[in-house]
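What you see is the complex with one protein chain gone and the rest in place.
Take a look at subunit A:
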Amino acid sequence: MMKTVALEGVTKRYGSVVAVRDLDLALHAGETVALVGHNGAGKTTQIKMMLGLARPTSGSVRLLGFDPSTAASSIRAQVGYLPESVSFHLALTGRETLGFYARLKGLDSRSLDPALAEVGLIGAADRAIGTYSKGMRQRLGLAQALLGHPRVLILDEPTSGLDPALRREFYAIVSARASEGATVLLASHALTELEGRAHRVVILNQGQKIADGTLDDLRSAARLPVSVRIRPVGRFAAIGWRRLADGSFETEVAAGGKLPLLAWLLSDASAIADLTITEPTLDDLYAHFLRREAA
C-alpha cells in the first residue's frame, strides 16, 4: 500500500504547551483511519501539520512525499479538507461558494454539477446558504472537500450535529471515495458511530498516540470482557451471573471464554428464551486505553 501521509517523531509546542508529542503515524492509499481523542487531545493540531498550516517543532511531516508547508500547489490541490466548524458566507449560493473553491483548485465550472449532485444539493444549489439547514451546510462542506477527487481526505468532526440518516449518507459518500483509493482521515470524538466505518483507529491522548490498529487488534489487545445476557425459560442459577430487574441474567466473560460459555449455554437450548452478546464498543475500548494510560 502506498503511503500518502507520514509523520515521524513529530512534536508540536505552542509556547510551553505541548500539543502533539513524539508522534509517528502513517496513512495509506485506500485506507480509512479514525483519529480519536478528547477535545484538546491534539487532533486538530495534527491535521494542521498535515495540511501545512502549522510546522512541527521537531520531526518530519510528509504529504504525498512532500513537506506540506512548502509543497507545490499541485500537491496541495490533491488534498480535501473539511474543518471542524466552518460557516460559509450566508448571502452566497451553494453553487457560487463551491465554484469559488473549485477555481482555487484550478477546476472549471463543469465539475460543479456532479459535485453538488453527489452530496444531494443540486436542488438547493442556487439558493443562498442562509436558507440551508445544518445538514445541508455540512454537505456543502463535504462537497468542497471532495472537489477534484483528492487523494487525501481529511475530515474534522464531519458528522457533529447531523441526524443518523444524514450521517449514514455522509459515510457512504466517504467510503466510496476510500474504495476508489483515497486516504480518508476521520477525526472524531463520537466513537460509536465510527464502528464499522474505519479500517484503523488511532487513539490520541494529551498529544500522544496511545493506540493504533484495527478495531479487532485493539479489542484483542484490550482483552475487554464480552457481556452475555440471557432470559431463562424456567429457573436459572449459576455462579457469577447477576440477576437483572427484568428477570434476565448477565455475566461477563473474557474474550477467549466466550465460545465455551456459549457451548455450555446452548447445550440445553430449550432452557433459554433469548440470548444477547454485547462486544465491547469503541467507547469501552477508548475508556480502557485512557485508563491504561492514566495508570
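Heads up, the rule we're going with is that a residue touches a chain if its C-beta (ideal position, glycine included) is under 8 Å from a C-beta of that chain, and two chains touch if they have at least 3 such contacts; residues count from 1.
By definition in this document, contacts and distances are computed from a predicted model.
You can't see one chain of this complex, but its UniProt record names it "Cu-processing system permease protein", from the set "NADPH-dependent 2,4-dienoyl-CoA reductase, sulfur reductase", "Glycine/D-amino acid oxidase", "Cu-processing system permease protein" or "Glycosyltransferase family 4 protein".
Residue in contact with the omitted chain (choice from A:A77, A:I173, A:A221 or A:A287): A:A77.
Considering the whole complex, the residue from A:K3, A:H28, A:R62 or A:K105 that touches the absent chain is A:K105. Residue A:H89 is the one among A:H38, A:H89, A:R223 or A:R242 that touches the chain not shown. Where subunit A meets the omitted chain, the residues involved are 14, 48, 51, 53-55, 72-74, 76-77, 79, 81-89, 91-92, 96, 100-101, 103-106, 128, 144.
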